[in-house]
Each structure stands twice: as structure tokens, then as C-alpha cells.
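Every protein chain of the complex appears in place save one, which is left out.
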Amino acid sequence: MAITRRQLFSGIAKAGVPTAIAVTVGTDVLSAGEKIHIPNAAVGLLYDATICIGCKACVAACAQANDTPPDTRGDNLHQAPSDLNDLTRNVIKLYKEENGSVFSFVKRQCMHCLDPACAAGCPFQALHKDAESGIVSWTEDKCIGCRYCTITCPYHVPRFQWKGFNPRVTKCELCSQRLDQGLKPGCTSVCPTGAVIFGPRSVLLLEAKQRIEKNPGRYYQNRVYGETDNGGTQALYLSRVPFEKLGLPELGPESVPAKTLRWQRRFYQYFALPAVLYAGLVQVIRKNLKGHEDDAHEREKETGLRAQL
Amino acid sequence: MTTGEKQTIATHLKNSGVSRRNFLQLCSKIIVAAPIGLSLTSHRTAAQVAKIVGKARRPSVIWLHFQDCTGCTETLLRTSAPDVAHLILDVISLDYHETLMAASGAQAEAALKSAIEDNAGKYVLVVEGAIPTRDDGVFMELAGRPSIQVVKEVASQAAAVIAMGSCASWGGVPSADPNPTGAVGVDSVISGKPIVNLPGCPPNPYNLLAVVLEYVTMGRLPELDQFARPKFAYDRVIHENCPRRAHFDAGRFAASFGDGGHRKGWCLYKLGCKGPVTHASCASRHFNEIPGVWPIGAGVPCFGCTEKGVVWQMGTFQTVPIHLATPPETYPPIYSTSGALKVGAAGLVGAIAGAVGGAAWVASQRFQSSMEAGVTRIAADRAHAEKAKAPVEKPVAKKED
Partner (left out) sequence: MSTAAIEMNDARKNRWERNVPVYGFPVVNKFFLLLFVLVLLAFVLTGYRELAGLGPVSGMNDAFGWGIWKTFNVMVLTALGSGAFAVGIAAWVFRRKRMHSLMRMALLTSFLAYACGLLLLGIDAGRPWNFYWMVFPWRWNMHSPLAEVAICMSIYAMIPLAVENIPPVLERLWYFDSRLRPGVEKIEKRLHYFFPWIIAAAYLLPGMHQSSLGALMLLAGERVHPLWQTPWLPVLYLGAATFMSFGCVAGTTMLCCLVWQRAMDMEVLDEAAKITSWLIFGWSALRLLDILFRGALGTAFRFDRFAGVFWLEMLLILIGGWLLLRSLKTHDAKPMFAGYILSSAGGMIYRFSPTTLAFRPNPEALYFPATIEILVSLGFISLGVMGFLIAVKRFAILPAPLSEWHDMANYFRFRRPYIRWTGYFKYGHFGEDETTAESE
């Protein structure tokens, strides 16, 4: 043998460590990978809280469009979901100031983030962002029911079915089955005031900006929530009251997964660093194991008792 | 009884001295009773309707009574203003009606016969009451013949049959369990004739009028639902147009008769109102020309008289399932509450924490100085071994734990 095993390992280590470190911290390669990609045919919703009248037609239409039974668990009478839940993909909530001076409705459904935290955390890609339309949808036969999505989603959207032996995760999937038939999502097809409209994200964004331009001062910070928030979302919001009060947290322009998992992602990039670490560990342990075994056999002779390794 | 061609309605009304104003009022009432679903009322103004109705010839109507309470006839007559009942009877030509006509006995029989013969194939047969079928229908006879024969005979010459009221529609009260007479509705007995069911106990007379006038003016019956009820009156449930609906949506319910909520006119759902499953126009077309005169308006829960599967089948105070669950007028807050602290679980956690903590505390207190730990036992063991080694006799008793 021309080279010993030791030489081989040290050679690998010498070449591997710099490579691994470069792969891990080298920013050029990685920041390209971390850039958020906007799907070509990104569709979305534009919800204008200032023209929503809170009729909840969208709540009923959503249940109908998705063929879910109405959630009457509140009082056994009404379709009165207290929040998004296993039967509710879309809900109208009310924000009211303590003294009642200011109020605003807010429609909550999946934001279809451009870089969704739920999909970033989902272990087996059960939650998946469609490359074309950008719709984040759930796949039944990939989900292990770990409920990590309910922890990670910054908007607290995916909901787990707590009853039954075959639980599902429920979230707005932008009525993709209706889109395939050339229909609009259930909520947008019934809204009497046009508070929620459906369309390509770029068009909706333009529309939202036009509304802000036409009515300066009407909207909070003259800003469209979702343009850049959390790296950008495909559901866009306009509101008179601060978005935070409507349950839409200020997350900054960087998406949650990009912000929080940067080092985690880099560490496991191509599995380079773990592999180098492993190789190093094997080397060290091989050496130490030898010493330990020698010691043990020494003691075996000394004590007359079989060595315990 | 008139013979041959009937006069037009307009002519007859003129001859009877009915004012145009009254006639227009009637026409507007028909528009209200059947705002959609009738080609007659697709003309928007009362004058237009009056024009069309006025041109039509008075329809001949034969009205037969079977197992009934005559409530349906009463509702036709009990209008708040005498004029109106009169008016209705002027618009249609009620050629045979056992309750309203003066004749009796053989005279009455003759009247029926002549009415049939005069208008054969043209008259409208209105049936009130259920028809007994058990034991060849012996439970009710007219002039010695079972009613089932009579209705078949009269219907055979009729242009159309209208089942007036729930009894005629499917059997109504007489058909309630155990149904001793085998009472059934008209449509179970007669076939081959257009039948319109106007269930209700009683039904609104304007529904009858609208059906009859539609038939005589347009020459066809209105559109019917799966139970042969005209859609213009029976396509929606009471719940949809109920004046108390706002209370339902807001979750305000009368809990018992006479309580505060009941007096305030809150929703009667929890008192057993069958409005959410009952298809009828009562909520929009009240009775006796007086607004608010209908069960729910009077503070009495709807008992589902137009629904075969509800009235006489469900308990009076039993609540019905809501098929059209719609959002209420309350809203969830931005943050909904979830989770609960149960005393038992908290106690269990406390007990476990206490047990583990206590055990750890006791254990930590029992650690002797390190050098002595285990020494006592080793010494004892070894001493024992020394002792036992010398003469091996018998096993010693089990060591204590």
C-alpha cells in the first residue's frame, strides 16, 4: 500500500476542513441560495380592512368551497369559529379599542409567505410551496402529525385536528382545486364589498399601492403589509389600524426561516461540516481506544479478572 | 249556478259592485304573496296584474271536504275586512263548496253533478282534508259512497287538482300515528292529473288565489318543488325571512314562555321553533291581512305545519338541526383563548414534583461522609463471607433489603 490509512485520513482532514469551513461560512455561495425567490405565477389575496363590513360571507363560502362542515362548536347553532381551527381556513375577527372608539375587522387565512416558516420546518415536506403558483399546501400522506407547523408559523395559521385517530392539518390552500376549474377562491367570490380580491401578486400589489396613492392618510403607514414583511407574502393587507393590533406581527423584511436558521442551514450545507467533524472524531477515538484497550488488558493481567470494555 | 262560458273577472267584479280600488289592493296582495316565481306577478305593478287578471274568465272551482277541520276554508273567509273575502269569492267562481253553499242533501248532490258537467275538463278541484283509505275508505262517506271514490270521480274531470292544507297534501293530522283511518293525501289517490300541494295548517289563502289565477291567466301551473309545492311560496324556510332572525344571529333566545327574552321578542328557536327546517312563506305573508299575525309573530314557535317530516313527527319543544349554519353577528377577538388548568392535573403535577423533590431531599440528607459510604456494608459482607467460608453447611437466609 502506497499510503497508510493514517495518511489517507489526515489527507482528507487537511483538504476537508478548509473546504467544509468555506462551504459553511462562505457567504457568496450561500446568500445566493438564501435569496427569496418569487414564483413566476404567484397568486394571492388583497384584503382591505377599511372596506370590510364583517359580513362573514367569506367564512361561510370558504367552508362550502372546501367542503368542510360548518364549525358550530361555539354555540351548537351558528357557524361561529372562535379562530382558525381544524374546520376553519378563513375567519373574520374583530379588533376593538377598549373604549370602542376604533375598530377594524380582519380576515385571517394563510399568508402564503414567499419563504414559509411552516414549510421550512416541516420534516418530510408535507407542507410545500408550489413553485409555480406559490400556494403553500398540505399533503396528507407525507404529514407525520408533529404539529411543528403550528409552532413555527409566525401568523399561527396551520391548525391541527385534535380529535380522531386520523388527524389532519388544516390551512388555506387558496382553493387550488377551484383555481384549476377556473374559479376564484371561495372567499373572494362572495365578498360583497370587494374587501378581499384575488389575482396575481404583482397586480394586487399595484392595486394596493394605487389605493394608498388615491387615499393618502387612509392607510396605516401608507404601507402594504406583505410586500416585504417576513420576506414578502402572497396575501397582502391594507388597514387603518396598526397591523400588529390585527394579529399581523411586525417581522421585518427578512423572512423568519432566513433570519433564524441561517447558521443551522449553513452547518448542514451539503453535510460538509458534520462529515469533517466525524472524520476527526474517528481519528481521535481510534487513537484513544487503542490506549484504553492496552490499559484494560494490563489490568486484566493484574487483577485476574476479565477486562470490561 | 251559472252555465256555459264564465264572465271575465273584470266584468263580474263590475257587476258585483266591487270597486277598482279594492281589486287593485287584492292584486297587490297577490304580488306580495308571490313576488317571484309566477309569470303573473312578473308584471311589477298592481294595475298591470289587474289588467291581466281582469281579462281572464272567472275560473270554476269545485271544493271538496274530506277528513278536515274546515280550517282551510276558515282561513279563506277570516279576512280582517269582510270585503276581502267577498272579493276572493268574486274573483273565482266557487261552484261547489259544501260549507259555503246553502244547498244540502240531494240538492247539493245535484249541484255537484251540474258543476262537473258544466265545466268538465276546465274546473279546478280544490281538496281540503285527508282521504281515508283503510277498509275501503268506510271511515268517510258522501251520499253513501266512500270519499275515495268521490275524489277520484270528481278529479277525473278536473283540469287541475289543488290539495289545500297539510291534510290534503299528505294526510296531516288524521294521518298522525297510529293513523286509524289510513288517511293519505290527494296525490296518493289520484294520478294522471296535475296536482299542486299547498300544505299548511292552515295555508295562506293568497297562495291558493295565486295558483288559481296563474292557471287561468297563463294557462299553466306554477313551478313546483319535489313535494309538488309551488316554489313561489315554499322554496325558502321560515328562518330565512323571520323577523326575529336578528336575535338568532346575535344569540338572543327566549328560554321559556313568558320570560324576559320572550317578552322582548327574542328568537324562539330554543322553545322548539321549527322555522329553520320549515318551507313556507308565513314569515313574509302574514295572515288575516294584519301584519304580525302568524305563529312566530304572536310569540309561538313555528311547529312546522308544512313539513311532513316535522309536524306530528317531532316533539313540540324539540329543537331542530340547523342546516344552513350561517355566521352570527358576533366576532372572535384577535386572540382567542385556549387551554385550561384543571385542578386534578395540577394536583397530580404537584404530587409528582413533591414526591421527586422529597425523595431527592431525603436522599441528599442520607449521604454520609464520602469515605464511609458503603464501607459498613462491605465490612459486614466480607465478615459474613469469612464466617461462611469455614464450614459450608447450609445456605443462609435471604439478605435483607
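Assorted remarks:
First chain written, first letter: the chains are A and B, and each begins at residue 1.
Convention: a residue touches a chain if its C-beta (ideal position, glycine included) is under 8 Å from a C-beta of that chain, and two chains touch if they have at least 3 such contacts.
Note that the structure is a prediction, hence the values are computed from the model and not measured.
Checked against the full complex, the one of A:C122, A:L205, A:V224 or A:V241 touching the unshown chain is A:C122. Within the whole complex, the absent chain has one touching residue among A:I51, A:L183, A:V203 or A:L261, and that is A:L261. If you put the missing chain back, the residues of chain A touching it would be 83-85, 117, 119-126, 141-148, 150-152, 154, 156, 159-167, 249, 251, 256-257, 259-261, 263-265, 268, 274, 277-278, 281-282, 284-286, 288-289, 291-293, 295, 299-300, 303-306, 308-309. Contact between chain B and the unshown chain involves residues 333, 335-342, 344-346, 348-349, 352, 360, 363-371, 373-379, 381-386, 388-389, 392, 395-396, 398-399, 401.
The criterion applied here is as follows: only the chains that are shown with their structure count from here on.
Considering their complex, residues 248-249, 251, 269, 322, 325-328, 330-338 of chain B touch chain A. Considering their complex, residues 54-57, 59-60, 70, 72, 74-75, 77-83, 91-96, 105-106, 245-247 of chain A touch chain B.
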